[in-house]
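For this depiction, one protein chain was excluded, whereas all remaining protein chains were kept in their positions.
Labels run A, B and C following the written order; every chain starts at residue 1.
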Amino acid sequence: MTRDAKEIEARIRGSFARQTIMTTLGAEIAAVRAGEVEIVLPFSPGILQQHEFIHAGAIATIADTACGYAALTMMPREAAVLTTEFKINLLAPAKGERLRAIGRVVRAGKKLVITLGDVFAEDGAARKQVALITATMMVVDTGTGLRD
Amino acid sequence: MTRDAKEIEARIRGSFARQTIMTTLGAEIAAVRAGEVEIVLPFSPGILQQHEFIHAGAIATIADTACGYAALTMMPREAAVLTTEFKINLLAPAKGERLRAIGRVVRAGKKLVITLGDVFAEDGAARKQVALITATMMVVDTGTGLRD
Amino acid sequence: MTRDAKEIEARIRGSFARQTIMTTLGAEIAAVRAGEVEIVLPFSPGILQQHEFIHAGAIATIADTACGYAALTMMPREAAVLTTEFKINLLAPAKGERLRAIGRVVRAGKKLVITLGDVFAEDGAARKQVALITATMMVVDTGTGLRD
Partner (left out) sequence: MTRDAKEIEARIRGSFARQTIMTTLGAEIAAVRAGEVEIVLPFSPGILQQHEFIHAGAIATIADTACGYAALTMMPREAAVLTTEFKINLLAPAKGERLRAIGRVVRAGKKLVITLGDVFAEDGAARKQVALITATMMVVDTGTGLRD
């Protein structure tokens, strides 16, 4: 890992640690690569919908966040990102031991970064896609007071 | 309130009470009308993103749920709904005393119900729209074992 | 109509006239108001899908354009807009004498304008909603060489 890659990962992990909803839901960063971030959300009894599957809102939370941090890996120090919109397709009920959201950058422009993400339910060795997200991140100047 | 309206509200509130993520986030149902449901989410320290605004995932959670229950108000006893997709536009940072998500049915078909929702941040008497959602709900037969 | 309103309408109509696809499909501007634009598309045999309804792509074309021009009504002379994304829900088959797309601004920010639009099929006095669109417009500086 180069020094840059270390700095980028530290930046992402530092920002993630300040997202209190991640602690509340139990989500963790599993991997940070250039243009790609993975977040894992273990199944737990407090994040469910009425059929005892993981709530679509929790799926969207980790999918949006994986996409946002994937975009942030490509930003210079003086820029950060904010989600401006996302769309999520729910493909199957979210059940199993954990969810894994993988966000990737499709195109990084000067003003907007377009991202794509997949969310999988994992159960032992089995893995099934449960959601597909596309999200647009707006590039913001951290000089305006917005931290990562 | 007619007996039907009471039954519908009881159905929605019963289902909502089984969504454990709502208790975890602190969300509550504020109103149930035919084709329209309101959910309130008070600001609290455990639902934030890194800039200390309410996380987009929490906004999406209550917006999707308001839309889903708006659709459920129009379903007969033997049918329920599942979100198949939603898109959310984030219009402004979510700060204030509480969020209010209002979901409404745009069109109720036999197989799909299309909904539209607004999310507002409220602070004293002030109210500002922070998100706009469109969501598609799939109609499912409760006879297949899916409860509301 | 104030002089400003006249200038804005002239700007929109001038830009629309340069969109050759509008002539190809047969679409026309029906109304320009501050933050709201209407486009009409008469039924014609060359814009159909395989069931002889108006193609979803033609619906999307006028819906996106109505939203884009609604945004443009709120731009100063030195700024224009480009669509960065839109989502469209198709509510019913598009049949009848004509379609009418109405785009409206939900929130005009400095960098992005969020819009919402409805598309109706009209047949004599009858009117039925056939689509719902949300679209994000990126504000661009016309000084960069982009005309309206």
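To be clear about the criterion, a residue touches a chain if its C-beta (ideal position, glycine included) is under 8 Å from a C-beta of that chain, and two chains touch if they have at least 3 such contacts.
Everything numeric in this text was worked out from a predicted model, so none of it was measured.
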item: Touch partners, limited to displayed chains, of the chain removed from view; value: A, B, C
item: Identified contact with the non-displayed chain, of A:30, A:74, A:114 or A:140; value: A:114
item: Selected from C:8, C:29 or C:58 as touching the chain missing from the view; value: C:58
item: Interface residues of chain C (partner: the chain not displayed); value: 15-16, 18-21, 23-25, 45-51, 55-58, 60-62, 64-65, 82-90, 146-148
item: Interface residues of chain A (partner: the chain not displayed); value: 87, 89, 91-92, 106-107, 109, 114, 116, 129, 132, 134, 136
item: Contacts of chain B with the absent chain, listed as residue ranges; value: 84-85, 87, 111-112, 136, 138
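One rule holds for everything that comes next: only the chains that are shown with their structure count from here on.
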item: Interchain centroid distance [CA atoms averaged], chain A/chain C, Å; value: 33
item: Chain centre separation in whole Å, for chain C relative to chain B (CA means); value: 29
item: Averaged-CA centre spacing for the pair chain B and chain A, given as whole angstrom; value: 22
item: Junction residues of chain C, two or more chains touched; value: 87, 136
